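With one protein chain removed, the remaining protein chains of the complex are shown where they sit.
Order of writing sets the chain letters: A and B. Residues in each chain are counted from 1.
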Amino acid sequence: MTGTKNQLISMRHYTSVHDIENLDELIQEAIQLKKENSAANLGKGKTLGLLFFNSSLRTRLSTEKAGRLLGMEVLTMNVGADGWALEFEDGAVMNSDKAEHIKEAAAVLSQYCDVIGVRAFPGLKDKAKDEEEQVITAFTKFASVPVVNLESSTGHPLQALTDAISITELKKKDKLKVVLSWAPHPKALPQSVPNSFAEMMQKMDVEFCVANPEGYDLSDRVLDDTKVYHDQDEALKDADFVYVKNWSSYEKYGEVLSTDSNWTFSKEKLALTNDAKVMHCLPVRRNVVIADEVLDSENSAVIHQANNRTYAAQAVLKRILEQLD
Amino acid sequence: MTGTKNQLISMRHYTSVHDIENLDELIQEAIQLKKENSAANLGKGKTLGLLFFNSSLRTRLSTEKAGRLLGMEVLTMNVGADGWALEFEDGAVMNSDKAEHIKEAAAVLSQYCDVIGVRAFPGLKDKAKDEEEQVITAFTKFASVPVVNLESSTGHPLQALTDAISITELKKKDKLKVVLSWAPHPKALPQSVPNSFAEMMQKMDVEFCVANPEGYDLSDRVLDDTKVYHDQDEALKDADFVYVKNWSSYEKYGEVLSTDSNWTFSKEKLALTNDAKVMHCLPVRRNVVIADEVLDSENSAVIHQANNRTYAAQAVLKRILEQLD
Partner (left out) sequence: MTGTKNQLISMRHYTSVHDIENLDELIQEAIQLKKENSAANLGKGKTLGLLFFNSSLRTRLSTEKAGRLLGMEVLTMNVGADGWALEFEDGAVMNSDKAEHIKEAAAVLSQYCDVIGVRAFPGLKDKAKDEEEQVITAFTKFASVPVVNLESSTGHPLQALTDAISITELKKKDKLKVVLSWAPHPKALPQSVPNSFAEMMQKMDVEFCVANPEGYDLSDRVLDDTKVYHDQDEALKDADFVYVKNWSSYEKYGEVLSTDSNWTFSKEKLALTNDAKVMHCLPVRRNVVIADEVLDSENSAVIHQANNRTYAAQAVLKRILEQLD
C-alpha cells in the first residue's frame, strides 16, 4: 500500500533508474500493458512533447508509440544542430549565439505539453560538465510538468527498464547471473547505457558483474560494490544473460583506449556461458560488437528488447499520467 | 449581427491583423476556449498543413496543439534550406535551381489540407521585395483553401492576437497606456512582430506609443498617426504595459544601427512605468533585451503570452473552420 503510494509520488519525473520505487510492480505493469492495452484513454487530451538534442530512431518511435497507445497527442521536436541554441548559465548576458534561455524554453514547453521527454547526449570532453547533467537538470528545475529522460549524459533509464522487463520475461530460472560485457567499437560512445544497466541490475535480485579491459571501469558512483573483471572469459562463466555494449573510457574520459577484437562477442564466448541470452540496446555493429553467428542465433534477445522499449515507456508514462490531476 | 456575419466572411484567410472584423469578439472567444474546449470536434476529418520555410518552436507547437484541440489532423513540413526550392515568378523558364512553381505547390497542398499555415521570413536585404510578401500572397492567390500567416516578411498576426488576448486578461483598469519599446540585439531581426503589434494596438481602445532610437522608426504605413518617442524614459512614463522588442532599421533597411545597452529593459526602466506588465514574444535574450531582474519578477508576462499562442491560433482556426462547408 505505502509502497504503491510512494511510487506514484516518486514518479513525478523519470530521469534516472533511482526514480523507480517498486521495480517489480513496474515491470509487471509493462508486461500487462504489452498483453492488453488497458489504459488507452488515460492520456486523452494530454500532450507528450519529445525534445531531441540528438538524433534518435528507436527512442523516438517507441516513445511516440507509447504516448499514442495511452491516447496522448505527441509533439516531436528536433532541436540541436540547426539554430535553436539554448543558454543554461544563470545571469548570462546573451549577446552571442544562444537565442533562448532554458528558463523560458522549459516554462513555455510546460504550457504546450503535459509531459516532456528530453534527449541530450554528453560531449565526452569534460567529465565534470557531463556529470552535471545540465540539460535534464535544468528541465526538471524550470519545467512545471514531469520530465522523462530519453538518454542523457550519464544515463538511459528507459533502456534499463526495457532490459529489466526483457530479463524478467526471458529468464528460465530464479537465481540468475547477469554479465555486462564491454565490446570494441570504432567511435567513442557514452557510458549512459552501461551506467543505467548496472544501476538497474543492482536493484534486481541477480548476481551481477561487469567485464571490461583495464582503463574502462565505469564510475565508482555507478559501480558501487559491483564486481569488475578485466578477464572477460572468467566473467562469462555460467552467465544466464550477457549484455554486450561498448563505452568509451571513464578514467581517460571519452577516450577510445582499445578496439581489441578479442572482446567481440562470438560463438566461442557464448560457449563459456550457461547458454546465455545475449542483449544489446541497438544499433549494434555486426562482427565488431557481436558476431553474426550470435546475433542470428536463438540466443539473441536484441529484437525482443527493442520491442519492449514501447512498453517500458508506456508503463512509465502511465505512472506519470496517473499522478497528474 | 451583421458584425458577426462580416467577420465570418472576412475570416477566409488570416494573413494580417486587418483580417479581423470584430476584435473584441475574437478575444473573448479565445479566452473562452482557454477555459473550456467547446469545439473539440469542429475540425474532425479536416487536415491542417503547416509549412515552415524557417525554423520555429513556439509557433509550430502552439499551432499544432490548436489544430489538435479542434480535432484536426496536423501535417507539418519543413521546407527551406534542403532542396524544395519554389519558383514564384510568372512565366519563368525553370531550368536552374527551382524545382516547383508555387502554382502547383499551392494547388496540390490545397488538396491534401483544408487549411494551410505558412511561415516565411524576410531576407532583410531588399525592402521592396520583402514588402511584396511574395510567399504568403502567392499562397492566398493559388491555394484553394484558407491560408494562415505563421509570420511573414512584414507581419506576425497570430502573435499580435496573442498579445491582445494577454493584455485583455491582465489589465487592471480600463484606460491603458501601452508602449512598444525597442531593445538592443546582436543580430538583424525582422519588423514583423512590432508591425503587427502596432497595428493591433491601433485597433484596441488604448493609448499607444512607440519608443525607439533614431533610425529605427517603423514604416509610416504601419505607424499611421502613432506617436514615436526617441527618448525611451519619456515614453515609458505611466505605462501599464511595455512590449519590449528588437527590430532592425526600416529606414536603412535591415541594418543594425545600435546595440546601445541603455535601451535594455531593466528595473530602472520598469520604475518609470505604472508598475507595468512587461511583454515579449520570445525567444528573449536575457540581459540584452530584458534584464533578469525584470524577467524573473512578477511584472513579466512573457510566459503568460506564450501560453496564449495556443488559444489565439485555436480561435482563428475555429473561425476559419466555421465558414468551411
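FYI, contacts are C-beta pairs under 8 Å (C-beta built on N, C-alpha and C of every residue); 3 or more make two chains touch, one makes a residue touch a chain.
Since this is a predicted model, take the numbers as computed values, not measurements.
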{"item": "Per the touch definition above, residue among A:S192, A:S248 or A:T310 touching the missing chain", "value": "A:T310"}
{"item": "Chain not shown: contacting residue from A:K252, A:K267 or A:R286", "value": "A:R286"}
{"item": "Of B:E73, B:E132 or B:E293, the one touching the omitted chain in the full complex", "value": "B:E73"}
{"item": "Among B:Q32, B:T47, B:T137 or B:N274, residue touching the chain not depicted", "value": "B:T47"}
{"item": "Where the missing chain touches subunit A, by residue", "value": "55, 57-58, 60-62, 64-65, 68, 81, 186, 259, 282-288, 292, 295-296, 302-303, 306-307, 310"}
{"item": "Interface with the unshown chain - residue positions in subunit B", "value": "47, 49, 73, 75, 77, 79, 82-84, 87, 91-96, 98-101, 103-105, 107-109, 111-113"}
